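Removed: one protein chain of the complex. Kept in place: all other protein chains.
So that you can tell them apart, the chains are marked A and B in the order they are listed, and the count of residues begins at 1 in each.
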Amino acid sequence: MQLNPYIPITMKLVKNLVETEDKLINTFTLEFLNQQDEENFKYMPGQFAELSAYGHGEAPFGIATSPTEPGILKFSVAKVGCVSNALHLMEEGTMVGVRGPMGNYYPLEKFKGKNVVIIGGGFAFTTLRSLAKYMLDDKHRGDYGDITVIYGARNPGLLLYKEELAEWENNPNINLITTIDRPAEGWTKHVGFIPSITEQIAPSSVDTYAVVCGPPAMIKFTLPVLEKLNFTPESIYTSLEMRMKCGLGICGRCNIGTEYVCKDGPVFSMAQLKELPNEY
Amino acid sequence: MKISKEKFGQAFDALVAEYQIIAPVSDANGIAFKGVKSFSEVKQDYLNSKLPPKAFFFPQHEKLMSYKKEGKEVTVKSELKVENTVLFGIRPCDAKGMQLLDMVFKNDQYTDPYYFERRDKSVIIGVACNKIAPTCFCSSFGLSPAGSEGSDIFLIDLGDSYDVEVITEKGKALAARFEALSELSADEQALVDKIKDAVTLSKVDVSTTTSKLDKMFNNPYWDTLQEKCIGCNVCSFSCPTCHCFDISEEVRKNEGTRVRTWDACMAPLFTLHGSGHNPRDNKKARWRQRMMHKFNYFVHNNGSMSCVGCGRCIKGCPVNMDIRQVIDGANKAELVVE
Partner (left out) sequence: MSKIINDIRETARQLLAEGKVDVVIGYEKGSLPLKATPCFVHSSEGVDSLIWDETCENNLATYAAKTPGKKAIVAKGCDSRALAVLLQENQLVRDDLYIIGVSCHGVIDQRRIGAEVGEILEASISDGKISVKGMEGDKEYLFTEVKDATCRTCRYPNPVMEDLHIGDTIEVAQGAAAFADVEALENKSDNERQEYFKEQMSKCIRCYACRNACPLCYCQECFVDCNSPRWLTGGVNRAENLLFQAGRVMHLAGRCVDCGACSRACPQGVDIRALNRKMTKDVYVMYNHESGISEEGKPALNEYSANDPEQFLVKE
């Protein structure tokens, strides 16, 4: 971390890729300008960073790359407002600010020796990609048991990282299940909402951790399914979003009860969330 | 030990060469902490300032950095020039408030350089309250109108002189400038004792508030409590312990600054997500946050309540929400099964 946690490092936008068919999500590839910056930016899957679009402001986004991919950071950003719009319009080669890494990360130490089920909905797949990518890395794959990914979107065009998904389809190290909400032409894989697909796939909860990220409704209906499959609250993790500014636990806006999601989260176990007020 | 006001004034005036001196002055709008050049400008007979002195460490509007864009390139600059500062005439509640802010601006992971650059370069000369306003209730929090906690040097106004107590190492260095300290007379000692024994007329019982609030998140108490609140920023901006801020950009052509400005949990936009979802989308949730933050969350996180009983929010609120009544109401609220 830099001395002054409010000052971003400068990174170069090397690729601005339209990720989804609706053109609402772009993936940005940013390149570190020097070794020092990269060394200072040691991160783990699940962490996020504040991106600056100079002239517009700053907003927090989950880091979609894994630390096993050197030299760059990737973010997949939905166009919703001031900063995200500005980022979407940015030409390749433009300098952006990056503050981070921030927050905690998925408990990879705990996952060691266990199976991991990753369940993601919509564009909340970013840090889940980071997680899968990290565990799939040659150096780490041996540390974990089976890796299952259940990933869904409204329609095929809204799935992120399509090339990578295609690659995972044929990778024996990972069991990928993709689903879309309604049948679509040319789609041969699962059709149905994530909770019901999860129920259908019925991953075993024995020696297994589950990581669930997605829109609130998806999470709400997926949790009971996991409970039915005997996942304990301690073995289910999720990553939360709140409106954030400082990312440092100081500006006071992202708290859920005593916890500041920016600094104490964004990753929480269901067991932790049960202890917190239902205000997120 | 005491120092005559005359001698103190001379020492004070001598400090002007090396320090920016902030002290209470009387202006069109009441008492305010402002820069002064001489002890003669200082208002000595005052209750407390209208706005809390926190702004000297945590300004309402503060530049964090500036940048310049040229084509696709950008240069970022941040510089912070801070003068050595003496804050004179800080009341015990506000001195304590600064200690509470310290806990926020330095947490288990981060230290806020802007706040601490100012904080570290300042010395606080606290002055006991000889007069106590009806809205003051610091005694409720184990504080006192003559409490020296949070001050580096603590003075008690004895009319022609000050009783001087050096509290910290920082204070000691500065107090070395006050020559001619002499012993208190018996009468003066009696006056000091009297001022030290004083308590606020207004007091609320906060002994059970935190543990009560542990069980009150879903209590119907919040349903009606806040109905009259209009959700302005008065209570938070006038509070010596509120620390919430926004970060935004001020842009002119290809240059801009990133600034932080005070913000408050009473504003609906405070927690509005980009998606449009808002976890605290109603006044009930927002007032609960204010209470919980001050009297529960802060206690769990930092071991102390985040209110010092200065009474500013009570005086300033346009609809007369009185936090003393709110605390009292919470103490008395009937618990429901959560």
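We adopt the following convention: a residue touches a chain if its C-beta (ideal position, glycine included) is under 8 Å from a C-beta of that chain, and two chains touch if they have at least 3 such contacts.
Note that the structure is predicted; figures quoted are calculated from it, not measured.
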Revision key, fill the gap. Filtering A:Asn85, A:Asn104 or A:Asn175 for touch with the omitted chain leaves A:Asn85
Check your understanding: Which chain B residues touch the hidden chain?
Key -> 28-29, 47, 50-51, 60-61, 131, 133-135, 224, 227-228, 230-234, 237-238, 246, 248, 250, 259, 261, 269, 314-316, 318-322, 324-325
Revision key, fill the gap. Where chain A meets the left-out chain, the residues are 57, 81-82, 85
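Basically, only the chains that are shown with their structure count from here on.
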Practice item. Would you mind pulling out the distance in Å between where the CA atoms of chain A average out and where those of chain B do? Key: 39
Review point. Which of the residues in chain A come into contact with chain B in the complex?
Key: 1, 3-8, 10, 52, 54-59, 78, 80-81, 84, 91, 93-95, 97, 216, 241-243, 245-246, 248-258, 263, 277, 279-280
Review point. Quick one: in the complex, what on chain B touches chain A?
Key: 64-65, 67, 69, 72-74, 76, 78, 104-105, 107-110, 112-114, 217, 243-249, 251, 254, 256, 258, 260, 263, 265, 270-275, 277, 279-280, 285, 289, 292-293, 296-297, 300-301
